[in-house]
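Working notes for the structure below.
Shown here: the complex without one of its protein chains, the others still in place.
Note that the chains are named A and B in the order they appear, and that numbering of residues resets to 1 at the start of each chain.
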Amino acid sequence: MTATLKPRKRLRLSTVMDHIVLTLGALFMLVPMLMVLQLSTVPDAEIIQRGPSLHIGDQLDDNFVKAMFEASGFSGKNTGVSMLMNSFILGIGFAVGKIILGMMAAYAIVYFRLRFATLAFWAIFTTLLLPLEVRILPSYEIVQSLGMLNTYQGLIIPLIASATATFFFRQFFMSVPEELVEAARIDGAGPVKFFIDILVPLSRTMIAAMFIIMFVYGWNQYLWPTMITTEEDMYTLVRGIKQIIQVFEGTNLPEYGRGNLLALIAVIPPVLIVVFFQSWFVKGLTESDK
Amino acid sequence: MKRALFSNIWLPVALLLPQLVIIAVFFYWPAGYAVQSSFYLQDPFGFGSTFVGAGNYQSLFRNNEYLKIANFTLWFTVIVTFFSLAIALILAVKADRVIRGAKTYRTLLMWVYAVAPPVAGFIAVIMFNQSWGPLTEFFALFGYRFQVGVNFNDTAFAMILTSIWKQVPVNFIFFLSGLQSIPRSVREAALIDNRSASGRFWTVTFPLLAPTGFFLLIINITYALFDTFGIVDTVVKGEPGNNPMTLVYKVYVDGFRGNDLGGSSAQSVVLMALVLALTFVQFRLVERRIHYT
Partner (left out) sequence: MAVVHFDAVQKVYPNGFEAVKPASFYIEDGEFVVLVGPSGCGKSTMLRMIAGLEEISNGVLQIGDRVVNDIDPADRDIAMVFQNYALYPHMSVRNNIGYGLKNRAVPRDVIAAKVDEAAKMLNLSDYLDRKPSQLSGGQRQRVAMGRAIVRDPALFLFDEPLSNLDAKLRNQMRIEIKALQRRLGVTSVYVTHDQVEAMTMADRIIVMNGGVIEQIGTPSEIYQSPASTFVASFMGAPPMNLLEVTRADTGLRLADQILPLDLPDTGAELILGIRPEDIIPDPNGPFSIMVDIVEELGAHRLLHGRLGDQSVTVHVPKDYTVAEGVLRFAMPIEVLSFFDAASGQRVSR
């Protein structure tokens, strides 16, 4: 063996393989979405002739105007703008509601000596077991009998009836050093002060992570909004997708460009949030870990 | 539990109340209602109902269509779970190893997490468009006429592919974070003890990832059972017909469209039992997992 001390950058075969596999994976994820983007830039007639292609057209702005301001349905009420707004209301309302209720309940469970704490704990955590999908019909009937169909409350509150956030905050609160409460008590802070002055600021990252996860979850809800919102001005973007597809089916010159752009708009806000706040989001997701 | 607890009585009650009320009204009540109505036969025109005991369950398990759907759901779940876990694991192992572009790869491989299932289904509808969909054309190269929405197997394939596409990112995130939490010293020790990279993977990395894998297994099964609703509904374009469907979709179709509350409730209860069983398994595994770390 000839001993050379020159540091040599070796291009290892396995490293090349790693990059090839990862690139293929990335393309697998990315290409369908790029296709949707391409389709929203070309005229509908071209789509019907050629399907997706590498041609970037000039119809994006036209399609955007159509998507945002023309109604998709029959009542003429669900424009892209109204659906976008409803999606934000659902995403934010769900996330905020869930975080507030979850923090309050978790605080009560972790920091107070309660006679019925164990009972409350189990009552709350049993809800982790059954997703909304399995009790969808009776939930619908109850919301209907409460007169909450086609309302934001009816849309959001039943979705909040599960303990994911409570569980998550409970885990986090339990990891906060005990001495902090003790120091705060000696410093003269009561339960409310401790919560507001210390626990909430300490949970900031956790709240942010929860918010991202819950916002995406709420925004992406489909089955429940499909059942609970029958009036088109209550549609969210994700709820409106099926209608777009159904309209494709029924017409002889479907507005593919507009439909694709709406699908894109339905995806962009949650994707941006997840990409930009990636580290918080990943931390929140993997640490909740159930 | 914490030692220095506050001893107010009304404050914690007030803090718990909103959550308890919501859970009572929108969780326990409907769940109980589902169990109850699964024992009744509802008049299709909404005039009262009769107690039929286990009748709804019996007819459910004698119903060939239901059994066929259960069978499909099983296969669907197994295939989606297996492939989305396997693909994600391979990608995570590679992403954990590369140095250049690690962050870019991570972003490119996880953003689909934020895509709603029905949007994924929408993309599938475009991809498999009968006259110009790129995947339809791809199969046409081999002389196969791919017909989503008409041919049972073709539709099933589209659903499965879409469901995998949508689920790989979640698994990728968990596997990658699992890999990154393996202590450096353990990796270095393995590097000294074992010459072959695949040997190191199977004897050290894989067992250390096993807890994450167990956890993800349950998550993926739950996903395939429930969260794929949006994909199924969009791929069949809201027209179930003879198309493949999952158990949850069937609950929805029977109860919401067919107005068969009793039968649909019985199906809900069967699903509840299934989820409870899964959760039980999960708790057992999580318990064991505590010993692990």
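Following the convention adopted for this analysis, a residue touches a chain if its C-beta (ideal position, glycine included) is under 8 Å from a C-beta of that chain, and two chains touch if they have at least 3 such contacts.
What you see is a predicted model, and the numbers here were worked out from it, not measured in a lab.
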Sole contact to the chain not displayed, among A:A71, A:I89, A:L202 or A:V275: A:L202
Selected from A:E70, A:E182 or A:E249 as touching the chain missing from the view: A:E182
For chain A, the residues touching the chain missing from this view: 177, 179-180, 182-190, 193, 197-198, 201-202, 204
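As a working rule, only the chains that are shown with their structure count from here on.
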Interface residues, chain A side, partner chain B - complex: 14-15, 18-19, 21-22, 25-26, 28-30, 32-33, 35-36, 39, 47-52, 101-102, 104-105, 107-114, 120, 123-124, 127-131, 133-143, 157-158, 160-163, 166, 174, 178, 181-182, 185, 190-192, 194, 216, 219-220, 222-223, 226-227, 238, 241-242, 244-246, 248-249, 256, 259-260, 263, 266-267, 270-271, 273-275, 278, 282, 285-286, 289-290
Touching residues on chain B, where the partner in the complex is chain A: 1-8, 11-13, 15-16, 18-20, 22-23, 25-31, 33-34, 37, 87, 90-91, 94-95, 97-98, 100-101, 105-119, 121-123, 125-127, 129, 131-134, 137, 165, 168-170, 173-174, 177, 197, 215, 222, 226, 229-230, 233-234, 237-238, 248, 251-252, 255-256, 261, 264-265, 268, 271-272, 275-276, 279, 282, 286
